[in-house]
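Everything below concerns the one structure shown next.
All protein chains of the complex are present and in place, except for one that has been dropped.
By written order: A and B. Residues from 1 in each chain.
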Amino acid sequence: MEIKNVSFFTDRLARLDNARMYEGDFFLTWEKTRDELESVFLVADALRHLRERNISTRIFDSGLGISLFRDNSTRTRFSFASACNMLGLEVQDLDEGKSQIAHGETVRETANMISFMADVIGIRDDMYIGKGNAYMHSVVDAVTRGHADGVLEQKPTLVNLQCDIDHPTQTMADMLHVIHEFGGIENLRGKKIAMTWAYSPSYGKPLSVPQGVIGLFTRMGMDVTLAHPEGYEVMDDVLDVARANAAASGGSFTVCNSMEQAFEGADIVYPKSWAPFKAMERRTELYGNGDFDGIKALEKVLLVQNASHMNWECTEELMAKTHDGKALYLHCLPADITGVSCAHGEVAASVFDRYRDPLYRQASFKPYIIAAMIFMAKVKNPAEMLKKLEARAAERHMF
Amino acid sequence: MEIKNVSFFTDRLARLDNARMYEGDFFLTWEKTRDELESVFLVADALRHLRERNISTRIFDSGLGISLFRDNSTRTRFSFASACNMLGLEVQDLDEGKSQIAHGETVRETANMISFMADVIGIRDDMYIGKGNAYMHSVVDAVTRGHADGVLEQKPTLVNLQCDIDHPTQTMADMLHVIHEFGGIENLRGKKIAMTWAYSPSYGKPLSVPQGVIGLFTRMGMDVTLAHPEGYEVMDDVLDVARANAAASGGSFTVCNSMEQAFEGADIVYPKSWAPFKAMERRTELYGNGDFDGIKALEKVLLVQNASHMNWECTEELMAKTHDGKALYLHCLPADITGVSCAHGEVAASVFDRYRDPLYRQASFKPYIIAAMIFMAKVKNPAEMLKKLEARAAERHMF
Partner (left out) sequence: MEIKNVSFFTDRLARLDNARMYEGDFFLTWEKTRDELESVFLVADALRHLRERNISTRIFDSGLGISLFRDNSTRTRFSFASACNMLGLEVQDLDEGKSQIAHGETVRETANMISFMADVIGIRDDMYIGKGNAYMHSVVDAVTRGHADGVLEQKPTLVNLQCDIDHPTQTMADMLHVIHEFGGIENLRGKKIAMTWAYSPSYGKPLSVPQGVIGLFTRMGMDVTLAHPEGYEVMDDVLDVARANAAASGGSFTVCNSMEQAFEGADIVYPKSWAPFKAMERRTELYGNGDFDGIKALEKVLLVQNASHMNWECTEELMAKTHDGKALYLHCLPADITGVSCAHGEVAASVFDRYRDPLYRQASFKPYIIAAMIFMAKVKNPAEMLKKLEARAAERHMF
């Protein structure tokens, strides 16, 4: 079906209760209502629709989007830059190596000093348990107070670009992809998704993706299975969230220790490596104590532990067990592909190759999801504004 | 008093003689007339006023602002980026590590090569005595000639983001804060400010702030005291400037070796560490000779020397000696706070905490000061242009 104009999205958007998102922030998906999540999806689709029609979506004529990446990033970095740019904001990266932050400056001080003209702050801080999300809250508290005190002309909105608990821009993009693949959010009810651990030769991959997936997909009445070898448990709090979500949405949430069981009849599979929560907690302590020998020792133990689960690979045999053998394969990328990026990895090359196009489309939703999160925080009446942008009909690109 | 429109600023601005600032540069505050300084303050306030009313202050639809930081920076970096952005310029950082400058390129060549579409160049080069300001002049000479020769379509304006002599964007922001706190520039006459050295466990902090403060605040008929332990003298030339300024403005300028004496009855205090001018000169020589052992030895001596002045701390006892015990505490940030960022530092935690809000407001003027410096250099009739921007009434942010 060809969508002719933005009212396709705004008609529905106008009926959702999302007023609380205005001037808010985006930390964790489970802190948002179902209406609020659906609003983000609709706005993301609407912004993409306008851009495809070469209609400018700039709501800012100037302003900054500040990014702070405490871990390497390609797709999230460029997605954030793209989202800011399509709304009219210029990205300024806070590179802690080039700053004076090491001089013992407090979070409150730094947060204000970078925000004089910031409309958005995007932070990736996923390495240490109990730290990343807490840091983001400190930043928001600081700029909220700075705005109230007349230091900042505006309160920048925070977008969580990955913390120790959740990775909302990733999982929301994942879900918007799934919504498109299944023809609508209403079609997700009763579908089975397998979020499973998979072997990787590297160690210490963050937990935010599996945690984010079970925290989000349980909102939609789906049957969500989390599978991993014993010892690879995720954060208890998020398990509780997933259970409560499943109960509330009329879906189910199951944890098991078998990849086969999880794949059985699945409509969607998401096989991906992560480090055990307990190990990440331990690592956080060791870093806190500056015990680098301890970290090296821990790493060794974890790699040995990983190696005993090399058979947790998304093979053609496993894919054959899914619903009609045609489950939608998801990954946040980059994947560890057997025989391509490593000798043994998360996924067989033939599986990955078959899903390459959908995987790239999955990733392509992230800039729009981030833009939509910003849009909801910055615009009082999103449905009206989208129609206003359509009516303004400013060309993004003069051909 | 609520200010309703920009004429509040432009009425006064139109009566000041600032024509010479057009197409000029900003090196040192004492190279500017009193009218010129006041023009920068008025334009900074006017730009902030427009932004607070959500009125776009873009005078460029495209163009670059080049920044070159030869020392770490957070607040100046983001202030420069904010200033450029609010006028419509995109920041491009000249990262000397990623460039070919090491290949033996001359200043003249580099300055032209980065300036083809540059409207502004902001430079921080504060580490070496006799070098930073001189370097900025070389850059301006080069681009002036490049523009005359048809190499550059425009002559970028230089903004001194801190040199070995002055730190005008800092001290002008400091003074604009003071103007706001005291209810007008006309109220500064006769007020006492204590610019005093303070102990820090680090070494080699630049002299540009104390020098800039005594060079600027003596312009306003204030009683300016510079206090430091013996051996922590600043640049002689700047002392001469301060004396001459004080005489001309009807204020006073005193140098003493007692923090107590300086604080006595002060309306404003600015306690901050710096390295002795002679030591910085010596360090510059050692660097010139590549004598890194010499530098290490010098550093040791300086730290020992510092340690004998640990009592130069801005304590509650000292603050009690100021006018009504309520002097305005200033700092360029980040401060060395006793028991917070170090064991012994420049200021007691309780003093710093009490002034945190005003300190952040003090910092918040810097982006507007930088924008005003650029504005004065780029706009022929600043008062008219501000009114034009108000009349254009382009929204900065569509809500």
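In this section, contacts are C-beta pairs under 8 Å (C-beta built on N, C-alpha and C of every residue); 3 or more make two chains touch, one makes a residue touch a chain.
All figures in this text were calculated on a predicted structure; none of them were measured in a lab.
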item	value
Hidden partner chain, touching residue among B:G150, B:G184 or B:G325	B:G150
Among A:N85, A:S138, A:Q305 or A:N381, residue touching the chain not depicted	A:N85
Contacting the left-out chain in the complete assembly, out of B:L37, B:I59 or B:I123	B:I59
Residue in contact with the excluded chain [from B:T110, B:N133, B:T171 or B:Q362]	B:T110
Which of A:E2, A:D293 or A:D357 contacts the chain that the document leaves out	A:D357
Contacts of chain A with the absent chain, listed as residue ranges	48, 51-52, 56-58, 69, 72-75, 77-79, 81-82, 85-86, 88, 90-91, 202, 333-334, 336-337, 340-342, 356-357, 360-361, 363-364, 366-367, 394-399
Residues of chain B in contact with the chain not shown	59-64, 66, 90, 92, 94, 98-101, 103-106, 108-110, 112-114, 116-117, 119, 146, 149-154, 378-380, 385, 388
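Everything below uses one rule, namely that only the chains that are shown with their structure count from here on.
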item	value
Equivalent-chain rotation between chain B and chain A, CA atoms, steps of 5 degrees	120
Chain centre separation in whole Å, for chain B relative to chain A (CA means)	41
